[in-house]
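Only one protein chain is missing from this complex, and each of the others stays in its spot.
Per-chain residue numbering starts at 1, and chain names A and B are given in the order in which the chains are listed.
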Amino acid sequence: MVLALVLVILAVGSVIFHIWTPWYSTPIASNWGSIDFAIDITFWITGVAYVIILVFMAWCIYKYRYRPDRRADYEPENHRLEWWLTGITSVGVIGLLTPGLLAWNDFVTVPKDALQYEVVGKQWGWNFRLPGKDGKLGTTKIKFISDDNPFGINPKDPNGKDDVLIEDDDLHLPLGVPIKMNLRSLDVLHNFYVPQFRAKMDLVPGMITFFWLEPTRTGTFDILCAELCGLGHHAMRGTVVVDDKTAFNKWLQQQETFATLYPKAAAGDTQLADNIKGPEKTKTVLSSREISSKKLVH
Amino acid sequence: MSILNELIKKPWLADPSQIEGPQASQSSFMPNRKLGLRVFLVVVTVIFSLSIIAYGDRMLFANWKPMPETWVLWLNTGILITSGIAMQWAKINTIRDNIVGVRDGLVFGGVLTIAFLIGQLYAWEQMVGLGYYANLNTANAFFYMLTGLHGIHMLGGLVAWARSMLKLRKISQLDGSIADVRLSVELCTTYWHYLLLIWLVMFTLLLLS
Partner (left out) sequence: MSNGAIEDTQVIPAAEIEEVELYHAHSFITKWVFSQDAKIIAIQYSTTAILIGLVGLVLSWLMRLQLGYPDTFSFIDPESYLQYVTMHGMIMVVYLLTALFLGGFGNYLIPLMVGARDMVFPYLNMLSFWTYLLATLILTASFFVPGGATGAGWTLYPPQAISEGTPGINGGIILMLVSLTFFIIGFTMGGLNYVVTVLQARTRGMSLMRMPLTVWGIFVATILALLAFPALLVASIMMTFDKLLGTSFFMPEMLIQGEIGPNENGSPLLFQHLFWFFGHPEVYIVALPAFGVVSDIISTHARKNIFGYRMMVWAIVGIGGLSFIVWAHHMYVSGMNPYFGFFFATTTLIIAVPTALKLYNWVFTLYKGNIHLTIPMLFCVAFILTFLNGGITGLFLGNVVVDIPLSDTMFVVAHFHMVMGIAPVLVIFAAIYHWFPLMSGRFLNEFWGQVHFWVTFLGSYLVYFPMHYLGFVGVPRRYYEIGETSFVPESAATLNEFITIMVLIVGVAQIIFIINIIMSIFNGKLAGKNPWKATTLEWQTETTPPGHGNFGKELPICYRWAYEYSPPGVKTDFVPQNLAPDKIK
């Protein structure tokens, strides 16, 4: 009796909580309304199922509570009922999956005209790189990194010379333009997450990951790291400001490029580039003998 | 009876056929230990398959520098094959009730396996000597990992082998029946053949890449 009542209260209470919750998604600031739509659909379908199942179970518990004079039914299975339930569930699942996969198709299809921006993550902060007039980002490698080239831009790549480097945690994005965010980590895994954009993706050292978005309203938003990256994980913050065209261009013009900030490295000072090498390989248990490895490798 | 047939039965219907016969309900007529070994070999297969998949995945990355061939590995392969033959010899002799043959086969097989393991250690030694350190290239790292993993499985096999040897000694001292050791020898042989197979697959992989 009490249990049945509690089940109903929990079912209805959960729905009421959902409707009046003070904690819910932030107002969206990107084109990913389709994600919010998929969430809403999921809430509807699963919410209805949740309430129906719980109320039915509560009713069963109340109606068929133990009485000495009653005997339970004997019904090993009921194929018709089971097929119906399978069918209804499958329809529900298809209803969830279809909008989901359609939205995912958009998510993985980057528009051809998208701007190429780069997010650089490192323990525990963010840097950014925007292409210059050529619209292309220069290639990078970890081994190019030095005090003179903190982004590790290939000094021999002409595309990299005019790249705009943003060496603090402040990124500006233009309103209403599709942007491909190329994500690159200099050390461990990170995750670029702006709640209002809905999208997020890991930064994986050794590869360049991406997602794309189109900012749909101006404002200042927090960047968080969403992949545990060590002691400073919770403090790895940044800000992204969505500007209208004029404000954005004004901001962009104040930023410095690779060539102006690090003329030495950007000039393709080969001597500099050649000198940058990783530290000597450390010897380990399996490497007890002194021998030059280079000669023997073919 | 196939398992699928079993799974569509309606168990609430009376079916007296299921309690006929004096025996327990067994799903296979294999001895328990034999079935246990089969299941274990499945687990071993998964371990090595995943290692090989990881190997294949990492091979696709740049700067994969394969290790050189060495005659030691060819020799070791030969030794392992011979030890498999010896184990097979022991197994055949358990059926022929020839206790001397069983003993010879087991002793030979075991000694050759130990020789194989020493040979593998020597191959490591040689590779390290040539400067193929584990940390220099992932191909090297995989070589040490895969051979090490295989060697540990071989060592585990030697534990079972030692137990069979003890049993065999008991039989010859107490004049017991050779049937007591038949299953142990058979299972050892299966395990040996299986690890030989895994070694051949791995060796081919190391040669090809």
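Basically, a residue touches a chain if its C-beta (ideal position, glycine included) is under 8 Å from a C-beta of that chain, and two chains touch if they have at least 3 such contacts.
Fair warning: this is a prediction, and the values are worked out from it, not measured in the lab.
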Point to revise | Which of A:L115, A:L175 or A:A199 contacts the chain that the document leaves out | key: A:A199
Check your understanding: What residues on chain B make contact with the chain left out of this view?
Key -> 3, 6-12, 14-15, 18-19, 21-28, 31-33, 35-43, 46-47, 50-51, 54, 57-58, 61-63, 134-135, 138, 141, 144-145, 149, 152-153, 156-157, 159-160, 163, 183-184, 187-188, 191
Revision key, fill the gap. Residue list for chain A contacting the dropped chain reads 3, 6-7, 10, 14, 17, 21-26, 32, 34-35, 38-39, 42, 46, 49-50, 53-54, 56-57, 60-61, 64-67, 70-78, 81-82, 85-86, 89-90, 93, 96-97, 100-101, 103-104, 107-108, 122-124, 141-143, 145, 183, 185-189, 191, 193, 195-196, 198-207, 209, 220-222, 224-235, 237, 276, 278-279, 281-282, 284-286
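In this section, only the chains that are shown with their structure count from here on.
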Exercise for review: Return the distance between the CA-based centres of chain A and chain B, expressed in whole Å.
Suggested key: 45
